[in-house]
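All protein chains of the complex are present and in place, except for one that has been dropped.
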Amino acid sequence: MKSVFRKAALAGVLVLAVALCLPGLSRAKDIELTMYYPVSVGGPITGIIDGMIGQFQAENPGIKVKAVYAGNYDDTRVKALAALKAGEPVQLSVLFSIDVFDLMDEDVVVPFDELVASDADRQWMQSFYPALMQNGMVDGKTYGIPFQRSTIVMYYNKDAFREVGLDPETPPATWDEMVEMGKKLTKRDASGKVERWGVSIPSTGYPYWMFGALAMQNGQELMNDKGDATMFDAPACVEALQFWRDLGAKHQVMAEGTIDWGTLRQKFLEGATAMMWHTTGNLTPVRNGASFEFGVAMLPAAKRRGSPTGGGNFYVFKQATPEERQAALTFIKWMTAPERTAAWSMQTGYVATRPDAYETQTLRQYVQEFPPAAVARDQFQFATAEFSTHETARVKKFLDDALQAVLTGQKEPAQALAEAQKGAERVLKAYR
Amino acid sequence: MSEPSASECRGVGISLRSVTKIFGAFTAVNDVSLDIAPGEFLVILGPSGCGKSTLLRLVAGLESVTSGSMLMGGADITALPPADRRLSMVFQSYALFPHLSVRENIVFGLRLRKRGAQEVAERLEIASRLLGLGELLDRKPSELSGGQQQRVALGRAIVSKKPVCLMDEPLSNLDAKLRNSMRREIHALQRTLGITMIYVTHDQVEAMTMADRVALLDGGRLVQHATPAELYSRPQTVFAARFIGTPPMNLVPLHEAEGGAALEPGGAVVLPGVPGKGVLLGVRPEDIVLAPGGLPARVLDTEFLGADLLARCALAGGEVLVRLPGKREVAGGDGVRLVLPPQALHFFDAASGRRRDDILCGA
Amino acid sequence: MNDRITRILETLACWTLALLWAGPLLFALWAAFHGQEYLTRLDPTAPLTLDNFAQAWATAPFARYYLNTLAYTLCTLAGQFVLCTLAAYAFARFRFPGRDVAFMLVLVQLMIMPDQLIVENYQIMSALGLVDTIAGISLPYVASAFGIFLLRQTFKQVPVELEEAALVEGASRLQVLTKVYIPLGRPTYLAYGLVSVSYHWNNFLWPIVITNSVTTRPLTVGLAIFGAPESGVHFPIISAGTLIAVAPLLLAFLLFQRQFVQSFMRAGIK
Partner (left out) sequence: MTRISRTPQWLYGWLLLLPSAVLLIAFTHYPIVRTLYNSFFTTPRGRIPARFIGLENYQALLHDEIFLRVLVNNFLFALGTIPASVGLALLMAVWVNGTLPGRALARTSFFTPTVLPMVAVANIWLFFYTPQVGILEKMLAPFGIHGVNWLGDPSTVLWCLAVMAVWKEAGFFMIFYLAALQGVPPDLTEAARIEGAGRWYCFRRITWPLLMPTTIFVLLNATINCFKLVDHLFIMTKGGPDNASSLLLYYIYETAFAYWDTAYASTLTVVLLGLLALTALVQFLYLERRAHYR
């Protein structure tokens, strides 16, 4: 028994020693690129990305790419920045499109304008939807190339529409219509318990994103291009927020309190809400999970239509050597080629980032068979940049808190937004 | 529940009728019947594991009997909860509440029964005077010596003024000297209060010195229920013979011989008229006398005890211990002659271990 | 009579509470083994399925997470055993200047764990280049005040005579440790080991701060990421993933319940 103990202790020490040596194994001669990628874990997207990388490596010997899947957008930014600060070798990443100011403030990203050399390359930079480029451009320079991009669309339950006598092919086009239809679609049982809500707009996770849509529809942007000023307290914003709250508090077509981002899809699939606003990234899971006929529509308009884009861009980091930068550029160009963008869009439900992708044979056919896939594209003409400033996370937090405070009835829209504006001012004035 | 008045606190009688306690497959107490007179001091004696503590706990009501019944003062108490049995108990560990002061420990039960403040004070006063606890009343049990803790436990039993008191090896945690004085004190206390006492111990000295009568237990059975003197002089079984007395009784197997019993097969008759077959001879070491004409024996070794000398002697057929008073000068290797006085001999059936009063030596 | 009613009521209350406590886990089991459509319809005839497990297993690299968790937990434990044993021996049996102050300083960690010092510890780890390594997750816990404290108590209860006897027989101080103290401390090692493994197997905050990638991420962090995907949650699969993550410790607990409970008791009483 004694010897067992001693062996166990010895084994433990050995394991410890091995573990300490685990990092920093030898590197090969190839150019090795490490890319942080925001995806929760493995799953379909990991598989797709890994597959694409494999194909890229086969076509481009001498360049190796390692993808590090680090969680959601926030997590990935945190991890990538941490790795950069610690001097780990990271040459490129797909990060939140709105992180651009923070990445610049940390002085870690290099603009693509410095990387491209040929006219062909410059043309490639022009080939994306302008709406998707907005978040990546600062002071006329392009820091982010759109890749895993989405926008908000409205999913609706066609069976529910039929059930209450609405035309399933005519989803609401304006706020008023949405309220009217929502009232019809909201179903209560005898005791007054709501079995199905008319509409649900999620307010955890990314409330500022949803609000960006509402504000835009009401004709108001949330921030300036330089990312050093916000317009939270603009009257149109207050109005938009009032409308959002009224959906629950006044019109009673939406649940009061906050609506959880993560569980909303489940509720939609269970028929507990007839319409939901959600990311286009959800298209494929909804398609796989729905036991009823569903439709996808553009978000409704108040003064105009509008939806912020969202999702991740490619960034290249300063600490990469010139060779690594070029290799990274090669990789990014390869990843965003029209046919791959098309395939990517079909597999994931994310939007194709460039018009010519929609011209490819495969995607054209796909859209024909599955029209919802085109809704996001069609909406691009109304799309705007996602909310993004210096110290985005912190400024965003002021807005998120204000939105949640209003939706949960703690504060009035004008007051809450004024406070958020004040908070944002305090942070942002240092950057002017 | 009726609280007895001061006069009622005199002891009451207790009867056990075929009391049996079985734990699973183990019979801890096996068909024990006993009568205890009012005011009697009964000691339940036996080696560890003989069931004596269990028997006490049955009387206390801390365990329920498997079969049999118990009477107290003529009333059946078999099914009563402990609190209704009009008895107090002193535990081997004293069971003092560590978070309560001596005073609170002693009057715990009185408080519980909501006695008046005056009465509580009076009884506490009497108990603390009897036990000399006056100085200690405000201390916590952990600040007391073993002897003092013992007194507090006694105090708790006294103030309750119950007619019966149960004690479970109360002196086993004290050193030898303290044990002697506490023994005397407890005995005196019981006499003064006149209560019925059931006292469990494995120490025969305690049993012999304190008891009016002793109930000797072995393997859950009652072996003998008698006064200490009788237990000593007429042990009913081999077990009793061996258990009582220091050193214990010599037991020598006898062998059948022509006209009596021999100490070894085919040996000379030493006990004429005694049937040798299947009989054990018992004789206490202190009853053997060194005298000419006795049985020849050789001293193997000796042990000096101060007043006495203990000599281990080899006799035909076996060894015996002999207790020699005074300054008899014998040493290992000496030849001696041992006389076994006929009136001091005990005979037991070798098979059953029972005493055989039918055999009389020299008759 | 009154007693019996009380007893029955108490039994019922106890069972109700036990059921309430078992409920969430039982529900997770239900959800994991049934299709989405039976999620809230507790129909006993519902068909069982392993699909959720297959999907969960395919969705996240659980095998790798297991490996990471195992490496991290065992490394930590091994380091703790060695270091705490040495330190505890020093505190229990040696007199040296500053001992009492040193002991007080050790005890600081009982209150303030690395979990509360994430900000600074992260910076120290990145300075050491240990971000996103198993060693990085482990190191702050290896010198454990709790372990030192527990083993010191145990060693102090070993009669000095045993050590003296061993010394007289010619053993060195280190041999005394391995031949006398460690064998006698076995129950404490077991208790501490179980508590430590459960703690680290379930630890989350520090690992999420210090790990970046699949190659180091332990189960808890993997599970958190798995449980909160961008597009929305799928409860049967999440339940399955959750069960996959907790299965080893849970099964170990159910099988060796007595040891677990006694170990936690022993470690708790001190």
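First chain written, first letter: the chains are A, B and C, and each begins at residue 1.
Criterion: contacts are C-beta pairs under 8 Å (C-beta built on N, C-alpha and C of every residue); 3 or more make two chains touch, one makes a residue touch a chain.
Please read these numbers as outputs of a predicted model, since none were measured by experiment.
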Shown chains that the omitted chain touches within the full complex: A, B, C
Residue of A:D50, A:D401 or A:E425 in touch with the missing chain, whole complex considered: A:D401
Touching residue (missing chain; options C:I134, C:V214 or C:A245): C:A245
Which residue of B:V29, B:M72, B:L87 or B:L130 touches the chain not shown here: B:L87
For chain C, the residues touching the chain missing from this view: 7, 10-11, 13-15, 17-19, 21-22, 24-25, 27-28, 31, 39-40, 82-84, 86-87, 89-91, 94-97, 99, 102, 105-106, 108-109, 111-124, 139-140, 142-143, 145, 148, 167, 172-173, 198, 201-205, 208-209, 219-221, 223-224, 227-228, 233, 235, 238-239, 241-242, 245-246, 249-250, 253-254, 257, 260-261, 264-266, 268-269
Touch residues of chain B, complete complex, unshown partner: 1, 60-62, 81-84, 87-89, 91-95, 97-100, 108-109, 112-113, 140, 142, 156, 160
Interface with the undisplayed chain - residues on chain A: 74, 78, 81-82, 102, 105-107, 191, 193-195, 197, 203-205, 255-260, 262-263, 266-267, 270, 272-273, 391, 393-394, 397, 400-402, 404-405, 407-408, 410
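In the analysis below, only the chains that are shown with their structure count from here on.
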Category of the chain touch graph - line, ring, star, complete, other: other
Identity of the chain that, by mean CA position, is farthest from chain C: B
Centre distance in Å when chain B and chain C are each reduced to the mean of their C-alpha atoms: 55
Computed distance of Cα centres, chain C from chain A, in Å: 36
Residues of chain C touching chain A in the complex: 36-37, 58-61, 71, 74-75, 77-79, 81-82, 122, 126, 129-135, 138, 178-179, 182-183, 186, 189, 212-214, 222, 225-226, 228-235
Touch list for chain A against partner chain C, complex: 1-2, 5-6, 8-9, 11-13, 15-16, 19-20, 22-23, 36, 38-44, 68-73, 75, 79, 82-83, 85-88, 261-266, 269, 278-279, 281-282, 285, 289, 291
